[in-house]
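After the structure tokens below, expect a handful of questions from me.
Here the complex is missing a single protein chain, while all its other protein chains stay put.
Take a look at chain A:
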Amino acid sequence: MTDILAQDYLLEARQMQALSFVVHIPLVCFGIAFPALVLFVEWRYLRTGDELYRTLARRWSKVLVALFAAGVVTGTILSFELGLLWPNFTATFGEVFGLGFAIEGFSFFLEAIFIGIYVYGWDRLSPRAHFLSGLPIAVAGVVGSFMVIAVNGWMNHPEGFTFENGRVTSSNAARALFGNSYFWHEFIHMYVAGFIVTGFVIAAAYAVYALRGRWGRYERTAFAVPMTAAAVASPVQLLVGDWAAREVAKNQPVKLAAMEGLGQTTKGAALHVVGWYQNGEVVWGLGIPKLLSLLAFHDINSTVQGLDTVPLEDQPPVNVVRYAFQSMVGAGTIMALVAVLFLYLRWRKGTLPASPWFYRAVVLCGPLSIVALLAGWITTEVGRQPWVVYGFMRTEQAVTGASGIPVGYGALAAVYLGLVIAVGWVLVRLSRVPMAEPPDDRIDTVHPLSHVE
């Protein structure tokens, strides 16, 4: 099963898969975090009876269902591609990892069922029943991503099966997926990222309103809720990311070496910022002595494995991985700074910031959060190359023998461009729908106790 096939378009197949992920992964973030934010706002409505919160939750739920529809179809494409592009991967290892997707299928089911009930149930269910119908959406979004990331963790750190002559001879799917020590950091890193991406992207949209002078209580609420979620998540993400990097150092030393551009195994290794990796070292980079050893193993004199520990053909493309990693860290740091600034101003002044520069920074953080997200996934996925199942199957052994990959790639790129434009158009349209009843700005009448701390 593992003979190397003559597939001339392996790179195109990988790019097509990457394109599919690039479109799908931001939508996953909204699946993880957005239902929680919508439900939070609806819960405020149930507690206070303030129509403004109901209007906001209702309008967000329309955005939610549009993004979910896009997520459904792009997720379907990903599952198709496991067969269309990588049939040998699925044919060989499906019995080990497939269970994760089967369970994900169920959580996807629940998400689809309750999103139908939730979005079409406004005005038609009692407020409490409506709120309850939203809870499974939030839970299923998290369970689904948990399962998919469990599979990814297994691909990076395969265990729980025996492998002879290119075939799986026995396997324990539950142990492979859930007993795997490797995937927890991926999952938690992604879960927190879900709140950062959702928070900053939505906050960025309302920051545009703020800059244009539309800054009533409705816009302020719609800004403050996602902004707060992103603001508490972003600084924590730095800590989670640092932990994740230490886990990578322990379990996938070659990936860490590629992330840091470490050619030779080094005692007391330095950390390089920017620069370019060539001939086993980073040139033109800013080196900080011993920092890599300290960060990776908490010891300035520890030995960090370099790329030289594996043959050249088993090394990932270092500059891609390294620059993706640096972009993620850079973008994450900027977002954390904006977040800390927001928290500081909240603490010192007790109001939303008034400076347009703050809102401009938030507008920038919207796309920046997606850059960080994608760069993170490039780091872990390209860092696994040339393996699809690390140490067991290379991508060229997994790829399909069918021809026509470039045609499929081109068609998918065109269709996805259309999809992205369509979703963008929907979101702009939804934001311009005039409000049925202008939310009341006189909070003292509707919400008499909201000043009381």
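Just so it is clear, contacts are C-beta pairs under 8 Å (C-beta built on N, C-alpha and C of every residue); 3 or more make two chains touch, one makes a residue touch a chain; residues count from 1.
FYI, contacts and distances are computed from a predicted model.
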Checklist entry - Given the options "Lactate utilization protein C", "Cytochrome bd-I ubiquinol oxidase subunit 2 apoprotein", "ABC transporter ATP-binding protein" or "Transport permease protein", which would UniProt use as the protein name of the unshown chain? => result "Cytochrome bd-I ubiquinol oxidase subunit 2 apoprotein"
Checklist outcome for this item: The one of A:Phe34, A:Phe223, A:Tyr323 or A:Phe392 in touch with the missing chain is A:Phe223
Checklist entry - Of the residues A:Leu19, A:Ala69, A:Leu135 or A:Val310, which one touches the chain left out of the display? => result A:Ala69
